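Please find one structure pasted underneath; my questions will follow.
One chain of protein is taken out of this complex; the other chains stay put.
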């Protein structure tokens, strides 16, 4: 099942730089494992913002919440999830 | 270049049914030609709404506006465009 | 899978009363069939508004969109869907 | 009487982890006692958010406020209450 | 139980004047009967707007919805209901 | 003259508990004196929120501002004032 | 007593031009009588909009509502009223 | 003096096509005369919308309002004006 | 040229009281000098809020920005500027 997700990150500007770098690195590894597993097929940066639009392909709402709430940056994010369905004009089966 | 587009359609409820069907059929053909040409790689229905999230891959802002303003349903749509960039966590080249 | 849905109905005040009654009656039958099938386990009226909060239990996003877009009052509704997951404090298995 | 409640939790990211765990554990016990007493028949996690939609079944507005303002996480929550009525399409008596 | 209600009226400007006067007169009688019955203890005009703030004192959410949805101007109104509880600083018993 | 006032209180969660209790106690005395003087005829708690709807009966805008800006919790409040007029359906003289 | 008022006018584009001119002319006379009487000391056009910011100086909320609801264009307006008090930095007595 | 202006056009979908074309053509001539006169130095289409961002260079607020309210499409537009000042980082004198 | 300005002040509640008093006193002197110079002809307190509506009469957008950004409380303010024009119903020349 396909979901559209917008994530906005708001890291405190006085965060310890090393702690910040480690969190961002962990976030990257976490995301890339899910991309390789086919669960997170798309991630795009929104131009000019510390934010992304992503597409997730998961078995259930519960799996999606488990993935999102496990993001290393989850406590610093605002996340908005929109369920998607097949569009009647979509040329793919 | 990649753009994220949300389209909300609001057809008048008293529209002539035949006119409506013809417009929607033209919209579908228009969309599918652009999908086949690689300009409109993704279109998803937003669950419960007469709306879609789409991804466009075009040469320029002008080309994108030409495509969107040429949509048969354009006079009945609210469209919101967001430019996208490559995300540093994206595993694709 | 569980979804939270808010539906706001806006019928034109100059709608033919008989047409209105027939549509509302069809909406009621449609809803009750889905309630009996277990797909629409809860529907509550929002006090003071021509609107409801509902809970749907469906197999997929696509099934939910098929149900919602088939509502007889769909052209007169604004619908907002929120995917739900099991809450860690929920006492039910 | 039935009420729809949305709760959004915003815990400071620099909260002492032990204090945080204790508060969340107290919140869970508090919620589960009310669930067992039939006052809080439904609680669902909103996917991707530290938030829930809940249904309360109480005797009065005053009882509901007493319950909500007694939540251990109340000082960190934004809560929105909507009174519900029986829907004319509801198949239950 | 006490509820705070805001009602915004939006009558079409091309409504037949006689029909409008009759509806407004029926609305007034309906409101005054409920005021005399103690169900609608306060109604105030919001300065500069075709709107009011009202206080209702009813037995249940269902009774309130029955009252509000029976307003002769209900199809032309936007209504927002907020449940109220006793304030700890209130000097009345 | 009658005014509708909404007050939302937002006390910092790390406020010294004794300071907090003293401020809240002063707020209560301040409110009750004005209630007894007939200046603040109604105060209701909004269910689920640290907020109230109040009705003030004062001689002038200036008097109302003097009262509101003198609230012990004023620096922690968001206040919204709406002037009210007699409603043509009001049964009281 | 001083009030700040914003008025937004939305005349239907298919209004009969003569009817429109007469209404606008009546609005102008109505406004100018109140300006001469000192009740409406300021009126400014908001640049680029069919809207104004105005200052009213009246005896009471009821008088203000009577004035505003009597505007010939009232049925086509959205009006927002804000009560004003003397500012402590104001150099006028 | 420099002003930033956003114009959103909303033409009724049932407008007579010839009337529409004539209005749009008049709008274009009106805009181009002002561009040539240096009053309207920039106009850009917002991608995907029947809207533009424009920059005006005028003598006064009154002149700007005269220009904007004289637009042939003015009755069908929502216009928002923002006054601009020289930015301290601007490299132009 | 006339401008409408709304200023909302948000001073941190933990600001040193002496520093606060000095800033507010400087703000007052700054405002009163501009009032005496005719640049700031009106300032009104918004009832119940730490905010004001003001009218400025300046030579240019640049002069207005210089005045506003020089306010001693500028770093603690949200300011919104609206350009005004002469209203056709205004009785003053």
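A, B, C, D, E, F, G, H and I label the chains in the order they appear, each numbered from 1.
Everything below uses one rule, namely that contacts are C-beta pairs under 8 Å (C-beta built on N, C-alpha and C of every residue); 3 or more make two chains touch, one makes a residue touch a chain.
In this text, all values refer to a predicted model and were calculated from it rather than measured experimentally.
One chain of the complex is left out; on chain H, the residues touching it are 2, 4, 27-28, 31-32, 35-36, 42-47, 52-53, 55, 82-91. Mapped onto chain A, the footprint of the missing chain covers residues 11, 13, 45, 47-50.
Interface residues of chain I with the unshown chain, by the touch rule above, are 3, 5, 12, 61, 64-65, 68-69, 75-76, 79-81.
Throughout what follows, only the chains that are shown with their structure count from here on.
When the interfaces D-E and A-D are ranked by C-beta pairs in contact, the top one is D-E. Centre to centre, using the average C-alpha position, chain A and chain G are separated by 50 Å. Each of the following residues of chain G touches two or more other chains: 2-3, 45, 47, 61, 64-65, 81-86.
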